[in-house]
Each structure stands twice: as structure tokens, then as C-alpha cells.
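One structure is given below, encoded as C-alpha cells.
Left out: one protein chain. Kept in place: all the others.
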Amino acid sequence: MIIGRVYGSVVSTHKLGSLVGSKFMLVQCIENGKFIDKYLVAVDGVGAGIGEDVLIVQGSGARAGMKDQNAPVDALIVGILDDKQV
Amino acid sequence: MIIGRVYGSVVSTHKLGSLVGSKFMLVQCIENGKFIDKYLVAVDGVGAGIGEDVLIVQGSGARAGMKDQNAPVDALIVGILDDKQV
Amino acid sequence: MIIGRVYGSVVSTHKLGSLVGSKFMLVQCIENGKFIDKYLVAVDGVGAGIGEDVLIVQGSGARAGMKDQNAPVDALIVGILDDKQV
Amino acid sequence: MIIGRVYGSVVSTHKLGSLVGSKFMLVQCIENGKFIDKYLVAVDGVGAGIGEDVLIVQGSGARAGMKDQNAPVDALIVGILDDKQV
Partner (left out) sequence: MIIGRVYGSVVSTHKLGSLVGSKFMLVQCIENGKFIDKYLVAVDGVGAGIGEDVLIVQGSGARAGMKDQNAPVDALIVGILDDKQV
């Protein structure tokens, strides 16, 4: 898993039906207590808010955490970290 | 998922039969509102046009969004973003 | 697999139910006997402690090593190395 | 998917039985009409020849395009591009 901070979201009205209801969060990755120059879009699985530091699972593990385990996703926020990492 | 802008397409007449009918879009990746030096080819799942900013799922999640879920693909455009990212 | 040294852990009280009981270890990667500038979070599958050098499997192979093989994880510590690598 | 140019092949007489009959092509990756400093080995699924520009699927999608869908491969040439990319 990787750690990141949620800094926004993107909206896609025109998308695959299996993604309706998913919220797409913009995340900046954090490694070793520092922001790094790596950004991704992760579906929100835990109600994460902007400014929170989260745990993200990538790849097929992201689908394993979705209600619809056949949803076409590759990154999922699976936890909110108790402590800020930066 | 990653964000990218569609800037073209490629044609492959001689390909595996399971890919007939798939459209292969050329995409430049966008991170944090800037184009980055990373390009890929993604199958179009939503009728994306050149110049549009899209959401792309990679890996096995791409197959999950295909009509033929056993198609040999690793990147799929799953949504068109409402707002331009750059 | 990759080699890394465990240097801490993170706590997420608010997480997906399928991750309750998993311990999230902070790991710095090691390549060819040197620390590299790459860090990740891996679930602990073997009782690894801080300061130990471990073997980490990533991707869907991580789920294969979990008790709950459908847990949303993408990195798992699968072994403790007998000898320090750095 | 990624685009690459086939520039050779490698031979492995001593290999897993499930790979007998697979041809291993050496490919240099192309991004945005330029060769990049990234090379890989892909199984040939379409009869690609040296000097041809091809479409390569990576990861589990590569297995989806094999006759033996349980073959241990992670990169497959799935199409020959009609036009040279460089």
C-alpha cells in the first residue's frame, strides 16, 4: 500500500455504468514523511475528506475492497490514518 | 486510476481476434494539473474524443470494464472528465 | 519480491472491515545491499519487528498469502531474512 | 498497452514446459513517436517480425491473450501497428 494526502476530487458524468456512485479522489503520494512528485486518482472506500492522510491499495486488491468486486478500478482508499504523515 | 488527455489513436489491422472492434487511443498522462512525460495506449470504453481529458484504469481492472472481460487489454478509458485538467 | 527494512508502522482506526487485525508496516526498500529512496506500506504476515530485513511480495500475490485471500491489500511481508542486507 | 519496436529475440532451451513453443521477442518501447530507454521481452502472439512496431499488453492481460491462458507470461504482442511510430 502507499500513503497519500487527499487534495481534491474529479467528476466524470460520462463514465461506465459500473462506476456510478464512486467518488474519485485526487491524492498526492507521501513516502517517508515527505510529499513526493507522484499523484493518482483513487476511489474513496471510507469517506475520506480533503486534507486527510490515507492508505491506498492499488491493482487487483482495489477491486477486492469494492462493494462491486468487478468494478473497473485500480486504486482504492482503504483507511484513514490516525496521524498526519507530513 | 490516472488522468490523461487523448491526443490520437493507432490502428492495428493484424491483431488478436479478441481485440477486433476495440479502439486504441493515444493518451498523455496528466498529474496535478500538468502534462507529464508519460504516454500510453488505452482502449476506449466511453467514446472519448481527441482533446478530452479522461480517467484511465490500468491492469486487471481494465478487463473488468470490457464487454469481453477476457480481452487481452491492460488500460481502459472508463470516464470522460467534466472539467479540463490542464 | 523485494527486500526491505521495517522502520515503523501506521495506524488506521477508520478502515475497511476486511482490514481489521492487519498490521501496516513501514518499509524502506533495499536493492543490492543498499537502501534506496523507495518506501511502501506492507501488511505483516510473519510477525516482523522494527529493524528486521524482510521479503515483500506485491500485487495479487500479496492476497494469496493472506488468511482472508480477498482482503484489499497489495503488499505483504512473507518472510524475515536470516541475514541483514545492509 | 504500450507501443514498441521488435529488434530481436532470445532463446531459452531450458524453460518451464508451459512455455515451450512461445517465441520471446526483444522490444524497445516507443512513447509519443520516440524511442525511450525501456526494453522488455514479450511473447509473440501475432507473428511479429523484427523491425515491426507492435502493441504490447502487460500483466494478467497478457495471459488472457495466450492459447494457454495459464501460461506464466507477463507481456504479449497482441497487434502489429499499420504505421511506423518513429
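The letters A, B, C and D name the chains in turn, as written, and every chain counts its residues from 1.
Rule of thumb we're sticking to: a contact is a pair of C-beta atoms (placed from the backbone, for glycine too) under 8 Å apart; a residue touches a chain by one contact, two chains touch by 3 or more.
Worth saying up front: this structure is predicted, and the values here are computed from it rather than measured.
Enquirer: Using the document's definition of touch, tell me which of D:6, D:62 or D:78 contacts the absent chain.
Expert: D:62
Enquirer: What residue numbers in subunit C mark contact with the hidden partner chain?
Expert: Here the touching residues of subunit C are 1-3, 31-32, 45-47, 55, 57-62, 64-65, 69, 76, 78-83, 85.
Enquirer: In the whole complex, what residues of subunit D lie against the chain that is missing from view?
Expert: Within subunit D, the residues that touch the unshown chain are 10-16, 18-19, 24, 26, 28, 37-43, 59-60, 62-63, 70-75.
Rule of thumb we're sticking to: only the chains that are shown with their structure count from here on.
Enquirer: Using only Cα atoms to place each chain's centre, name the chain farthest from subunit A.
Expert: It is D whose centre lies farthest from that of subunit A.
Enquirer: What is the distance, in whole Å, between the centres of subunit C and subunit D, each centre taken as the mean of its C-alpha atoms?
Expert: One centre to the other, that is 32 Å.
Enquirer: Where in subunit A do residues touch two or more other chains at once?
Expert: Answer for subunit A, listing residues that touch two or more other chains: 59-60, 62.
Enquirer: Which pairs of chains touch each other in this structure?
Expert: Every pair of chains meeting the touch criterion: A-B, A-C, B-D.
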